[in-house]
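Note that one protein chain is taken out, while the other chains of the complex remain in position.
Take a look at chain A:
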Amino acid sequence: MSTELNKPRGILKNKGNVPSTSTERQTPDPREVAVKHAHIIHSRRQVEDQIADSIIELSKFPATRDSSYNAPNPAPADAETFKNQVRLYQPSDYDDLIEERNANGLCGYTLCPNPRSRVTGGGTFKILNYGRKDFNIVPSRELEKWCSQVCAKRAMYVKVQLNETAAWERAGVASIHIELYEETRSTASDAITQLQKDMENMKIEALEKSAQNAQSLALERGDAIENGKASKRSMKLTIREKPVKTPTAPSLDLDDQAHLVMEGYKTTFDPKSEAANQNEQKTSARDETRE
């Protein structure tokens, strides 16, 4: 028995007649592919390690302990390092940093030199601002993260600027800038800069979207994408325009009966069908009387 007979045959149609030369070109060395992917994973790990190291470093901040510097007015060098390192963080990493600082007994905001506050008394919840408009019941765990409410605000101001996308995708992007709470307060043209920033972000988003659209369209058309470049379509395309007749608008002047026309349609009464209806009604009435 020959083995070729037993070999299962695919039931699917052959997908196009791909020239044999291109298949040889397309199948790369498996070792090369493996090495390439290993490099990608390695670089991702490196970025993760970098973030873990920076969490440890920032958990002991501020580096310069001077009475002239405080949370609203940090040492410029510290602020710069903080902004540079936090750039790569995801919001979850930032939460880790806050937790780590609290483990060290510091306020959750990185540039604040104060120790974290301790809520007096037991209980898992704490009542804030009793009898005022901004009354709130807060878990004391949340409250103990910070030295004051202003610091909580400052820290959250940084957190909302962080991006959810993976760190290695953003590692090379230079346009990401983190702003501190006080920095934006001091500038007079606050709204304008914010607007400009938003516009920039929107532009980037629009570009990404259009690229994505083009890619999915190419996929739908069956254009193979090689090394980021779309290959030439193999089939021949001829575009033939179809003649389109525009429908004519209904005219109102139908032999002097324009007043009967409703939205271009003239209702007509069929006398025959009316008579039939009446007959039916009569017969049914008769049936009822019989019963």
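The definition used in the following text is that a residue touches a chain if its C-beta (ideal position, glycine included) is under 8 Å from a C-beta of that chain, and two chains touch if they have at least 3 such contacts; residues count from 1.
Please note the rule applied: contacts and distances are computed from a predicted model.
From the set "Chromosome disjunction protein 3", "DNA-directed RNA polymerases I, II, and III subunit RPABC1", "Trafficking protein particle complex subunit" or "Pre-rRNA-processing protein RIX1 N-terminal domain-containing protein", the protein name that UniProt assigns to the chain left out of the figure is "DNA-directed RNA polymerases I, II, and III subunit RPABC1". From the options A:Ala52, A:Met202 or A:Leu219, the residue with contact to the unseen chain in the full assembly is A:Ala52. Of the listed positions A:Gln26, A:Ser43, A:Thr64 or A:Asn104, the one in contact with the omitted chain in the full complex is A:Asn104.
By the touch definition given at the top, chain A reaches the unshown chain through residues 49, 52, 55-56, 59, 95-97, 99-100, 102-104.
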